[in-house]
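Apart from one protein chain that is not included, each protein chain of the complex appears where it belongs.
Per-chain numbering from 1; labels A and B assigned in written order.
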């Protein structure tokens, strides 16, 4: 392996291939930052263009796009509260609060550095530990996925907010929205009212933008704010430096990256789970969990490191078995095939220079992100906030509208967007949190379908749910996640009388 | 002031909870047609949702008087205006395509809300639209909603 890595190095740093990674990173940043455009779309358009080119040129562009695209979503999430992907929702929770406090530049910096660390650690895991990690991913069948979904749902407890009843209500709304569409196991169409557009359920990007991006627009209209953010709030130098505070962030980065890598290797787990799980974990071990959701940089760091760590890890089962761990990994597989690179153990034997070259490019693109995303792009994007809010809001709508339309090329989604936006605004003003809606929406279908799938395979015998040690461990973890906040509350109560 | 006040927070709170109960009821009724295994999950969720909504309502009725008195909207007319404009915008996209309504929105919304520096809003709107067309349509080949401008362009050619 060391041989192959050394052998691949000159190819990776060949000027053309280096340029490919840079171009890919810039393009990835753009598609990631715009709602409705995804890295998958970008790579899909890229593939036919790369016919006949050096594989490492094509793969370099994909690697750049992948890592930069996954970070790109954080930019509008932090600055404008527009989530490009479900993964950016956990970033919004603290990132947008920091922006409101005038720490936009710092928040972006935390996001980019954390994303870089997550992506880099993930790439290192890909290079060093692919074979054992693949074995872990094979331990997961429907029953194990069911518990994984339950674990994810349990993390909602970290997002409920101050009002428990309203938090639970919001989760239930999300879970119910998740049931819309054709039910996989029996083929029944639920709550579609005969509409073809709803057969596959609501499009997640549409709901996300409606939930998060539109309420601030209504608020802006009501308050009619004619000022923008001051230039001072957007200066980098004046604010803290993440790199100097690395000791403070290190534990969050490491834990979140480990979570991201773990979720990344699971083909059946929603990719956005990693940022939520990482966020929950950071909040759970934090000394003052109540500051999460109010602009705690650790929340941004956890979410983005978890999100970045999902990337290269998703390639582990993809390269070694041909089973993509994420949507983007799936399309990268397609790109590999076009170049005659068939995934599987023989890929490492027959084309070690390309495989290890690609892995190094994943690592390289992670660090390039620091330059492209951290220095150049965030400075430019950040300036947008200096516009008067009453001018900025309609511009956000322009991007949101075209992005939502682009998801399915359907007007239907635009109507849904406005409807969801209105309901979301009322919910927000009444103090119903939005993040639980998203988590319920994503994980509810996973939990239900995996549960029913495992029962189908076992002919209805519920013992299948606890028949493997993996299931039992995850079930226990779920219980732990649920019990921790209760335990904390109990301890607080114990302590208070003593102090008084 | 009376014009801008609108309903109190308490009223909205109760109306929203009532809407949730209605949704839960609808879910319960609709899923009667589905096979038992498909209906089970949504029905459980609907029951829980209704329960939560009842709790919210009861809480409002018992304690809401002091806290729920203030108006829900900061400025109701402007809110309604924004809603109308947004709905009109989306409807217009369906009729006239993306570009013209978008330009109208980007310039018009700030204008009616009292921001009248056209020297800023007009170039900004044009620049944003140019960037959107460039990225979405030219580079990434994503189609824009069918546009009257395109028809005009084609007939002119």
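Basically, contacts are C-beta pairs under 8 Å (C-beta built on N, C-alpha and C of every residue); 3 or more make two chains touch, one makes a residue touch a chain.
Keep this in mind: contacts and distances are computed from a predicted model.
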Per UniProt, and picking from "Formate hydrogenlyase", "Ribose import ATP-binding protein RbsA", "Tripartite-type tricarboxylate transporter receptor subunit TctC" or "Elongation factor P", the hidden chain is "Tripartite-type tricarboxylate transporter receptor subunit TctC"
Which residue, A:115, A:142 or A:440, contacts the hidden chain when the whole complex is considered? A:142
Touch with the omitted chain, as defined above, among A:6, A:250 or A:457: A:457
So one chain is hidden, and I want to know which residue out of A:337, A:466 or A:483 touches that hidden chain in the complete assembly. A:337
Missing-partner contacts on chain A, residue numbers: 38, 40-41, 43-45, 47-49, 51-52, 137-143, 145, 182, 184-187, 196-197, 199-200, 267-268, 317, 321-325, 327-328, 330-331, 334, 337-340, 342-346, 408-410, 449, 453, 456-457, 459
Contact residues on chain B toward the hidden chain run 141, 143, 154-155
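Simple rule for what comes next: only the chains that are shown with their structure count from here on.
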Touching residues on chain A, where the partner in the complex is chain B: 30-31, 34, 37, 41-42, 45, 165-166, 168-169, 172-173, 175-176, 179, 183, 185-186, 188, 190-191, 217-218, 221-224, 226, 387-388, 390-391, 393-395, 397-399, 401-402, 405-406, 409, 411, 414-415, 417-418, 421-422, 426-427, 429-430, 448, 452
In their shared complex, chain A is touched by residues of chain B numbered 9, 12-13, 16, 20, 23, 27, 30-31, 34-35, 37-38, 41-42, 45-46, 48-49, 52-53, 55-56, 59, 72-75, 78-79, 81-83, 86-87, 89-90, 93-94, 98, 102, 105-106, 109-110, 113-115, 120-121, 124-125, 128-129, 132, 135-136, 140-145
